[in-house]
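Before anything else, here's the structure in question.
Every protein chain but one is kept in place in this view of the complex.
Showing chain A:
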Amino acid sequence: NPYAGLVSHLRASWLSRKTQPVKFRMAQLEALGHFLDERKQEILEAIAADLGKPPFEAELSEILVCKNELHETLNNLSRWMKDEQVDLSLATRLDSAFVRKEPYGVVLLMAPWNYPIHLILVPLIGAIAAGNCVLIKPSEISKNTERLVAEVLSSYLDKDCFAVVTGGVQETTRLLENKFDYIFFTGSPSVGRVVMTAAAKHLTPVTLELGGKNPCYVSDTCDVHNVARRVVWGRFFNAGQTCIAPDYLLCTLEMQEKLMPALREAITEFFGPNPQESPDFGRIVDDKQFRRVRALLCSGRVAIGGQTDEAERYIAPTVLVDVQPSDPVMQEEIFGPILPIVVVANMDEAIDFINARERPLVIYAFSSSDKVVNQVLERTSSGGFCGNDTLMQVMLTSLPFGGIGNSGLGMYHGKFSFDTFSHHRGCMKRGMGREPLNAPRYPPYTQQKFGIVRATSQVTRKDDCTLL
């Protein structure tokens, strides 16, 4: 077991209670802030090399978001760490009862390649804040960021408590043989299953941030231009390689006719007449993904875009029409700059279409009618929901971020990260005195004793009157 030594070392550091004091945790978090500030150029360059991500997108999605989480956590950590007092019952009213937030121990953090800094740093912030030691496993697919994390990020953090492991599928499989106290995984549902199965062997709790096909319903009553811009922005951000991107559109034929010119206009407005020349449009991460996404283009008919350039791993911002549910593009999460439109007769059909499929990470609904937006919300299930926009729901640290069913289990962001990486330990402290008050619970049992037990420990309805 090649990683046993490393895991033991981290566990020993945790047992030494080095990560307990709030000062230590704050110092490590501040160090992460320094990493983001001091090495910003290198971060942006690594991400550009890996994904061709436009600097604006990288700054927003990889630096700004992390700094927000960092500040939110630094501002609130002392408060979050405090024991949480809970309401007492009549029988325990002289006691003290509280919930302690404690670290799990050694956390394994597995990150994907599409937002390679964000998807390490944001969970890492939570794991550190909660007092854990962390083993970071960046994705080998985003090679440049992997190297940056292994060589540079690690130098900012305490060497006894935090480590980075690099490698591919084989290394990850060996890594998962070890016992961790928590595993946080972001990636595909199929690998999610592998991770959870490995975790089951050690009874390790997990959070799995997975994916799926995020539907985007556009109703007949809406401002077509605003919808087009918001959808185009969300779909083509990071060349479509976003777990919360709108994956496919659902609308009536009528709306499709109206949307098409608006979509075309938005794409041109954003990326110019030749998106390949725009500095604001990304690239596919590697050849394997490029070929996979390119193959999805033979679904329906290309209405906008469709051009590809293998040398650059460029796929143009593309809109597909005449798409059938059985087409390849509708069989898997696209994770690329292709937006298929599936025509439905009305909102009910759209809702049925969504509900016949695995629950996605997010559902989008566009309508100028509140009623329509609420109908879609209430009659479907998904990790999260955003009405009349895309991607923005994850910018609020006060909203939990996570999936349901095939799109994942658990959640994080803001305080939810801290809570995810903490064991909530229920504690009660009693006094040694007042022993006669305990007498009713001891054998030998009598009806009278029992009456007292009942009266002092039950929870009654507010309106009930219990005399005698």
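We take it that contacts are C-beta pairs under 8 Å (C-beta built on N, C-alpha and C of every residue); 3 or more make two chains touch, one makes a residue touch a chain; residues count from 1.
In the analysis below, contacts and distances are computed from a predicted model.
Trainee: Pick, from "AP complex subunit beta", "COP9 signalosome complex subunit 3", "Aldehyde dehydrogenase family 3 member A2" or "Histidine--tRNA ligase, cytoplasmic", the protein name that UniProt gives for the chain of this complex that is not shown.
Mentor: Its record in UniProt gives the absent chain the protein name "Aldehyde dehydrogenase family 3 member A2".
Trainee: Using the touch definition up top, pick the residue from A:Gly52, A:Pro112, A:Gly192 or A:Gly300 that touches the left-out chain.
Mentor: Here the residue in touch with the unshown chain is A:Gly192.
Trainee: Touching the hidden chain in the complete assembly: which of A:Asn144, A:Thr166 or A:Ser278 does that?
Mentor: Of these options, the touching residue for the absent chain is A:Ser278.
Trainee: Among A:Leu210, A:Met330 or A:Val343, which one touches the chain that has been omitted from the display?
Mentor: From the options A:Leu210, A:Met330 or A:Val343, the contact with the absent chain belongs to A:Leu210.
Trainee: Given the contact definition stated above, which residue among A:Glu151, A:Glu254 or A:Glu269 touches the chain not shown here?
Mentor: Of the candidates A:Glu151, A:Glu254 or A:Glu269, A:Glu269 is in touch with the missing chain.
Trainee: Residue by residue, what part of chain A touches the chain that was omitted?
Mentor: 15, 17, 20, 54-57, 59-60, 86-89, 91-92, 95, 97, 99-100, 102, 104-105, 181, 189, 192-193, 196-197, 199-201, 203, 205, 208, 210, 222-223, 225-227, 229-230, 233, 269-272, 278-281, 366-368, 370, 373, 377, 381-389, 392-393, 395-396, 398-402, 404-406, 408-411, 423-433, 435, 438, 441-447, 449-450, 453-454, 457-462
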